[in-house]
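Let's turn to subunit A:
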Amino acid sequence: MELGLAHYLTLAAILFCTGILGLIISRNIVKILISIEILLNAVNINFAAFANFADLDEAKGQIFAIFIMAIAAAEIALGLAILIACYRNRHSVDIEDYTSLKG
Partner candidate 1 sequence: MEFLSLNILIFAPLIVAGIILSPLFPNDEIIVRRFAKGFAGLLFIYSILFMIFFKPHEVGYQFKENIKLFSDANWIEPLGISLSFGVDGISIILVVLTTFLVMLALIASKKAITTKHKLYYSLILVLTTAILGMVTSRDLFLFFLFWELELIPMYFLISIWGTGKKEYSAMKFFLYTFFGSLFMLAGILALNYFHVINTGVSTFSIETLTYSRHYDIPFMFEALIFFGFFIAFAVKLPIVPLHTWLPNAHVDAPTPVSMLLAGILLKMGGYGLIRFNTQMLPEMIKIFAPILIVLGVINIIYAAFVALVQKDLKLLVAYSSISHMGFVLLGLGALNVAGISGAMFQMIAHGLISAGLFLVVGVIYLRTKTRTFSQLGGLGQVMPKAFYFTMLLALASLGLPLLIGFAAEVMIFYGAFTSDSLEGFVLSNQVMTGLAAISIIITAAYLLWMLQKVFMGNMFEKWQKTSDLTPHEAIALTFLSIPIVLFGLYPEGITSLFLPFVDNLVSHFTL
Partner candidate 2 sequence: MDFLLDIKTAMLPEVIITFTILVCSVLCFMLKQEKQKFIYFISLLGVIISLISINLLAANKIFTGFYNSFSSDFFSILMRFLILSGTLFVIVMTKDYSFKFKHRQGEFYLLILIATLGGLLLSGANDLIMIFIALETLSLLSYALSGFLKKDKASNEAALKYLIFGGASSAVMLYGFSFLYGITGHTNLTEIIAYLTNNSSNMMFSFALLLTIAGFLFKVAGFPFHSWAPDVYEGAPVPVAAFLSTVSKVAGFAILIKFIGLAFNNTEAIGITLGLVALLTITVGNFMALNQVNIKRLMAYSSISQAGFVLIGFALLSYMGTSGAVYYLISYLVANLGAWLAITIFDTQTNKSLISDLNGIAYRNPYFATCFAVCLLSLAGIPVTVGFVAKFYLFHTIVQMGPAYLWLLIIALLNTILSLFYYLKVVKAMFVCKGADNGSKLNFNIGVLSTSFVFLTVLVVVLGVFVSPFINIARYSAVVIDNANTSAPVSVK
């Protein structure tokens, strides 16, 4: 049995689930941002796979993946800026300390 779309989709699904897992489990904020990146990468694989098997003529999937990469970069930049601002105020990177807004 040779390489098909299903393999890529399963790979993307596995990666997506690990990203979600990491998102919820990790206590370090940097790790949370990392898992968001993993999520976005999983989606990229998905798009690339569909582009390859469905329409290589216009490769719309790949364009979408490129846009996603750009946005992911922007998001991680903003995330880290906010992280630094948070760190400057609370000197901690642990998500458990950022629970003052509740109720």
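The criterion applied here is as follows: a contact is a pair of C-beta atoms (placed from the backbone, for glycine too) under 8 Å apart; a residue touches a chain by one contact, two chains touch by 3 or more; residues count from 1.
These made the cut because all candidates are chains of the complex that A comes from, given by their letters.
Predicted, not measured: the structure shown is a model, and the values here were computed from it.
The candidate from 1 or 2 that touches subunit A somewhere in this complex is 2.
Of all residues in subunit A, only 12, 16, 19-20, 23, 29, 32-33, 36, 39-40, 42-43, 46-47, 50, 54-55, 60-61, 63-64, 67-68, 71, 74-75, 78-79, 82-83, 85-86, 88-90, 98, 100-103 touch candidate 2 in the complex they form.
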